[in-house]
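Here the complex is missing a single protein chain, while all its other protein chains stay put.
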């Protein structure tokens, strides 16, 4: 019978082609699909449009694809923690579309929910609203935003089972669930890949129906972007 | 300090008035807020507009409010498992608005998400679409649906903590989470009410921020509507 | 001989493919779950919030917190998941369910379906049917070919209030398997064992295309 479990990363990327639009879960470097990013770098797919809240840092996360010139356009809410990003953006090599974070999340969730468009107040009166339909609800202006359309979504979960059910940990959840729902093909990498029946059905964050391919990541570096600590007394 | 925990059901209904629009979680008789319904019956609030997937059965669930003539209008996806309902509807005493189940759920979720309106394909070409804006997305007609506006939401959860964090069980989850998000005042009744810190933060279905009042239900009958069994060999 | 309900369900079960997620409506569609072939695995979704629905519980094992969209007590299989209604219809609208099987009162030769309301009779509501037919890419209708009065349920145009337009892909009745084609209308692809093409033609009002060879179903 068909299995979603992938043993070879080439298989995980099967069908990924130049010029595609691709989603990447994660917030900053937290909960990013490290292993898939490494595999895409190795495969060398070019001219990608990447939907991701951030764009990684130099040498890690999506920074790895940036420095290999694989990204044509970034659709994000916050970027530029990254010298190579800045260089490519200022030189015109990299196109950047900035979107309010909540709208970014909701446009993912909409794509995964069969909702082609919705109204949100975020961005009204700003350059984000340019060219967008404005409508008043409850006396307040809202703008019409559309669902994303992504060929692939790469997400990272804590635990997964062989039917693709996923559980996330802490704030590493972030954009991963909505993007998992949104991908035409969704590839999940997990820290623990468990046999069917291992996960409590009430505790599953994303049902396996949304996941097309799943694999146990061989390495998770989990780099910390802003290590901030309290002093021990 | 302020506590959300309610010890007296009158308190749970504080502010509930005649003519209000009220949501009730549950699917059939599964996961309905039994204790709140009993309290509303006792309080006798009249002319309620009730948003609930179903309308209970004779003598149980919302049937209790129907037979006490407390409901002016039902907004549901499936009704009439209930003689009293049929009688009141045919006599014109009860107004009924039928809505596709997914649209009902999404209009709740939209209300709880600050999304005033969204497009869905459900109901296009049917009487549900009458008077509604139609727009084509991806070559397919969709209709514009609006978020609900409910003064109260009554929901039922399995476990809750004193800050209002909720966990649901099995298919008793159904409409409860989206309605919990949608109520201007949301009242949650739970089977187990636990001290703060008892629930695993990763496993919470609805964060306490959405819950205004919470109490441990004193009685859960959990009536089964269609008992269907396999024979033991 | 015309198929009985279980026969219709058996024939539909042959459409299932390994790895599919399937939503079964109330009535005959529910029976399809009993005939899944041994060499494939499908997961059943019920729109009230479960994937991985299993058979009815053994007597005494019923759980009031575990029902299907028909409000029947059910069980959950290993690998199942529970979710809320908005998530359930998110997966339905975003076409993650590969097959939807539901009953109908009428189907038109354009693939329109009417299955929720009879004017003058008590209306119960559409439940999740309108969401399902509006989004599902693969809809099979399971129904009797004619109604109790003997009138065809396969029409040129539905007379009852519509549930969805241009959505039905295939119909399995007690007499035949028909596919819906945008130009040809109903295309008769199989007949029930012992049922003649003539009988099917006589009981079909909508535009019907009959190929030269219409094999008997093998069930």
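Going in written order, the chains are labelled A, B and C, and every chain counts its residues from 1.
We adopt the following convention: a contact is a pair of C-beta atoms (placed from the backbone, for glycine too) under 8 Å apart; a residue touches a chain by one contact, two chains touch by 3 or more.
Since the model is a prediction, treat every value here as computed from it, not as a measurement.
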### Task
For the chain that is not shown, enumerate the shown chains it touches in the whole assembly.
A, B
### Query
In the full complex, which of A:21, A:35 or A:53 touches the chain missing from this view?
A:53
### Message
Considering the complete complex, identify which of A:12, A:117, A:150 or A:172 is in touch with the unshown chain.
### Response
A:172
### Task
Out of A:122, A:153, A:190 or A:209, point to the residue that touches the absent chain in the complete complex.
A:122
### Message
On subunit A, where is the contact patch with the chain that was removed from view?
### Response
27-31, 53, 76-81, 86, 89-90, 96, 98, 100-106, 108-109, 120-128, 158, 168-178, 205, 222-232
### Message
Tell me which stretches of subunit B touch the chain missing from the display.
### Response
1-2, 109, 111-115, 161-163, 165, 181-182, 196-197, 199, 201-202, 204, 207-210
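Throughout what follows, only the chains that are shown with their structure count from here on.
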### Message
Based on which chains touch which, is the overall arrangement a line, ring, star, complete graph, or other?
### Response
complete
### Query
Compared with subunit A, which chain's mean CA position is the farthest off?
C
### Query
Where the CA atoms of subunit A average out and where those of subunit C average out, how many Å apart are those spots?
36
### Gap in Å, rounded to a whole number, between the CA centres of subunit C and subunit B
29
### Task
Any chance you could list the residues of subunit B touching two or more other chains?
106, 120-121, 168-170, 173
### Query
By residue number and range, which residues of subunit C touch two or more other chains?
50, 76, 82-83, 86, 89, 92-93, 135
